[in-house]
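Here's the structure we're looking at; comments come further down.
Left out: one protein chain. Kept in place: all the others.
Coming up: subunit A.
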Amino acid sequence: MSLLIDPEIAARVDRLELPFNTYGVDPYGASKQHLARLFTAFRFFYRHYFTVGVEGIEHVPARGRAMLVGNHSGGIAIDGAMVITSCFFELEPPRLAQGMAEKFMAQTPFMGLLATRSGQLTGLVETAEHLLHDDRLLMIFPEGARGTAKLYPERNTLVHFGSGFMRLAMKTRTPIIPFGFVGGGEAIPTIANSYALGKLFGAPYVPITPWGVALPAPVRLELTYSAPMTFEGSGTEEDEVIEGYVEEVKQRIAGLIEVGRERRRKALAWSRGAEDEARIEGEPGSTKEEQR
């Protein structure tokens, strides 16, 4: 096995309840080896580089179809990556959250391949429906690419939500687990989006930060899940009805963002206080471990 894979994580990947074949590949192309490598890398970001505070993970069901629906936070997909990582490390047994990526990913050599091998597929209604039919855990950002384009001052706001996820959830009788993500905007403070650079790389746009490229800063992130929401119906209702339901989810997520911001403020204040104390006691670092 590769040096880049922690055996403990490989053992955890083995416990994913997915129909992997002899070659360790599931019917959608996710591979055990890639997942183990990915989560070995993501654990470092999840536990050490960022500090991710998670609340309400118990709302994510252990089995059966479900849809994680939340806000975009930050110009590159650290929000999605950390949601997937939280479902892998915090749930027993671990679950693989599967996101719906932009089409340009699939067209880019290696990028599309890495995404597919870790269970992240091109965002299509048909594929999403099939995943739910197979009782998978779907991760949806209804803001889409508009959401990742948010600039630093808009980081904790919500832009327009698409309604496709709601129709699909109703049609397939899937519970929606809303989540709020806070801190991505601090990790990647977007000051502008370059559409010209985007064109060059085949992406919709490339976020520009004060330090130029979109490398995330090591900040504290807060992820808050809430109790599942279910909506009765067939998914064929009129737009007005559907949009009312979407608004309910959006309001719930806005509330979760506030919960996360509050927690983040407290954690930062506390850690600042703790650092001051530590400085007085003359042993910095020891208290930093405790707060985790």
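Basically, contacts are C-beta pairs under 8 Å (C-beta built on N, C-alpha and C of every residue); 3 or more make two chains touch, one makes a residue touch a chain; residues count from 1.
We adopt the following convention: contacts and distances are computed from a predicted model.
S.K.: According to its UniProt record, what is the protein name of the omitted chain, chosen from "Sugar ABC transporter permease", "Peptide/nickel transport system ATP-binding protein", "SDR family oxidoreductase" or "Acetoin utilization protein AcuB"?
M.R.: The correct option from "Sugar ABC transporter permease", "Peptide/nickel transport system ATP-binding protein", "SDR family oxidoreductase" or "Acetoin utilization protein AcuB" is "SDR family oxidoreductase", the UniProt name of the unshown chain.
S.K.: One chain isn't shown here. Among A:T122, A:T172 or A:S271, which residue touches it?
M.R.: Hidden-chain contact among the options goes to A:T122.
S.K.: Of the residues A:K103, A:H160, A:K199 or A:R265, I need the one that contacts the missing chain.
M.R.: The single option touching the absent chain is A:K103.
S.K.: Over the whole complex, note the residues of subunit A touching the chain we left out.
M.R.: Touching the chain left out of view, subunit A contributes residues 19, 21-23, 25-29, 31, 103, 106-113, 121-122, 124-127, 130.
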